[in-house]
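All protein chains of the complex are present and in place, except for one that has been dropped.
Letters A, B and C mark the chains as written, and numbering starts fresh at 1 in each.
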Amino acid sequence: MAETIRVTVWNEGRHEKTHEAVKKVYPDGMHTVIAKHLAAQEGLKVRTATLDEPEHGLTEKVLAETEVLTWWGHMAHHDVQDEIVSRVQARVLAGMGLIVLHSAHFSKIFQRLMGTTCNLWWREANEKTRLWVVAPNHPIASGLGPYFELPQEEMYGEFFDIPAPDELVLVSWFKGGEVFRSGCCFNRGHGRIFYFQPGHETHPTYYDANVLKVITNAVRWAAAARCPVAREFGNRAEALEALP
Amino acid sequence: MAETIRVTVWNEGRHEKTHEAVKKVYPDGMHTVIAKHLAAQEGLKVRTATLDEPEHGLTEKVLAETEVLTWWGHMAHHDVQDEIVSRVQARVLAGMGLIVLHSAHFSKIFQRLMGTTCNLWWREANEKTRLWVVAPNHPIASGLGPYFELPQEEMYGEFFDIPAPDELVLVSWFKGGEVFRSGCCFNRGHGRIFYFQPGHETHPTYYDANVLKVITNAVRWAAAARCPVAREFGNRAEALEALP
Amino acid sequence: MAETIRVTVWNEGRHEKTHEAVKKVYPDGMHTVIAKHLAAQEGLKVRTATLDEPEHGLTEKVLAETEVLTWWGHMAHHDVQDEIVSRVQARVLAGMGLIVLHSAHFSKIFQRLMGTTCNLWWREANEKTRLWVVAPNHPIASGLGPYFELPQEEMYGEFFDIPAPDELVLVSWFKGGEVFRSGCCFNRGHGRIFYFQPGHETHPTYYDANVLKVITNAVRWAAAARCPVAREFGNRAEALEALP
Partner (left out) sequence: MAETIRVTVWNEGRHEKTHEAVKKVYPDGMHTVIAKHLAAQEGLKVRTATLDEPEHGLTEKVLAETEVLTWWGHMAHHDVQDEIVSRVQARVLAGMGLIVLHSAHFSKIFQRLMGTTCNLWWREANEKTRLWVVAPNHPIASGLGPYFELPQEEMYGEFFDIPAPDELVLVSWFKGGEVFRSGCCFNRGHGRIFYFQPGHETHPTYYDANVLKVITNAVRWAAAARCPVAREFGNRAEALEALP
């Protein structure tokens, strides 16, 4: 219960180097903003990792010491090596939590874990969005109001090509006319996955108190299986009951 | 996180008075056995209540001070007053957890919350059962092996007339040839409900370490919504956005 | 497959008698509009029933001859006799389909089958709504576009106090800022239930081609279990396998 949760905040980190508009909002990368907030929460121990580090910063050792991984990517999904994707997938199935942020809907790791394209409709129009709680007793909604607003975000609209979530926590309204399943829980293997829609790189979304609350809650939710049933499979040649 | 969870262990408590075979196993009632175990767990504060107390021991005050209620009933389901059933239902929808044990599948409160008959097949043959974990990362399975056995239990078999559980944690095998969805999670309103199959009154089931572990885990799971979104409904006459 | 589906279109039918604004839109009651459309579809045989008929038009005989029942009610939910509600509930659990329309979210029969309050937020502001398909391969969405619009409807907003639907087909956007799970599938017992949000009594919603398509699709979906497994429960005293 009171055990420390070790979180690795992963970021592609390219926009922040190449786009002035992004650099202005996240001068040290959006991972540092997310990591700083999480590190201030009780019981969380946080590190960061980025695409351009060796092995993308996701060595076997780092993953073995990570209970929950958060993932933001956009312009360089294809630069993520397949071998690292397989490594992360195996670690999720073995019990690591994964928080998939915004444009990471199109990351290799999310597509791999979902089995679908994870495609959707989008629009960059700096429009208002309002995220509604549809599962008010879910730990990820803890401390929220019935909804919260972001004055400017990228629109993501349905149909969102994902499997039906195991639990649907948030549904978004967009000023331009769309809706979106914006807070989605999945169980895969022994791991837990949360997809969370907000986070366009030119908006200060990861400074928003409600967004940070959701991410923090999601980290705790994804780390909840602290003493899971062992992950074993294979030939049980000897029956548990006498066979004729 | 570290807040105390107040648990009320409710028992019909009739078999223990009238049936010698039950009295022998549970001389002080099965509620005392369950309550004693829970009271020894960190962070749980436990009281008991029984059918034959005034208001069945479930006054407004008691329920207001209860985060999780466990319920065992069998021979006297119809002696539970409808008014108390409505009170418990309202409290569950407002956020109280409810753990429904064994023959309480036919309790008024479980039928009321499910909307179905909750009927099933059964057999009293003191047969072996083996409960398999089908959601190994679920908090309710925490600390279990891939399965656990009870040497003697009443058989409950499919079709079990419940809504599809929001999460299915345990499936039982019975020596006599049946299977049963024996550990089922439901969200209703702001409350969480767990149905757990074992617990025939003539067997020492509630002394079993695995059974007690599941009940303890379920109590913690059902109490998880500690800071829920407010439960409000009604006329929002003024729109959130300007209307033409 | 080609068997006839017998549909009973039930309507409270009070607004149409007492409110001029409703009378103007539905001079013969909204049930006649819905029934006329359904009766023109291949393989559907349709009758109507209303609150003010004896037994609300829902005799044992009528229900026995009904594969799918549609239900609209609003101002007189409490005039529906509990005995008839129990009768309808039993018939749904035995396999009849039920299509719950608009303000019937607060009908006794829907509350009974859900186990929750079915409460929500609402606003009468004649505002625009857009219904998005979030399950594009679901039979109920067959023939729809990615979304459809209604120029004027009553707003229903989240949180909608229902169990998580077994399948979520439609999510609504409202001009005034809300979202709503507006097309929800539930299995209860051997029956199938579909809740569909549009249908405010002062708007010509039930003349809309898309609304009628959804209702028609829902009727076919709800009638799909044409050769169900028998509904039997009880004591299986003799084990299927030899017991020691």
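By our rule, a contact is a pair of C-beta atoms (placed from the backbone, for glycine too) under 8 Å apart; a residue touches a chain by one contact, two chains touch by 3 or more.
Please read these numbers as outputs of a predicted model, since none were measured by experiment.
**Q** Give the labels of the shown chains that the missing chain contacts, considering the complete complex.
**A** Across the whole assembly, the hidden chain touches A, B, C.
**Q** Using the definition of touch stated at the top, determine which of A:Tyr26, A:Trp71 or A:Phe159 touches the missing chain.
**A** A:Phe159
**Q** List the residues of subunit C that touch the chain left out of this view.
**A** Counting over the whole complex, subunit C touches the hidden chain at residues 1-2, 42-43, 95, 130, 133, 135-139, 141-146, 166-167, 175, 187, 189-192, 224-232, 240-241.
**Q** Considering the whole complex, not just the chains shown, which residues of subunit A touch the missing one?
**A** The list for subunit A reads 89, 93, 112-117, 119-123, 125, 127, 155, 157, 159, 161, 163-164, 166, 175-178, 186-189, 229, 233-237, 239-241, 243-244.
**Q** Could you list which residues of subunit B touch the chain missing from the display?
**A** 130, 132-136, 146-147, 157-160, 164, 167-168, 171-174, 177-179, 181
Going forward, only the chains that are shown with their structure count from here on.
**Q** With centres defined as the mean C-alpha position, give me the subunit B-subunit C separation in Å.
**A** Here the centre of subunit C sits 31 Å away from the centre of subunit B.
**Q** Using mean CA coordinates as chain centres, what's the subunit A-subunit C distance in Å?
**A** Those two chain centres are 36 Å apart.
**Q** List, in ascending order, every residue of subunit C touching at least 2 other chains.
**A** 157, 159, 164, 177-178
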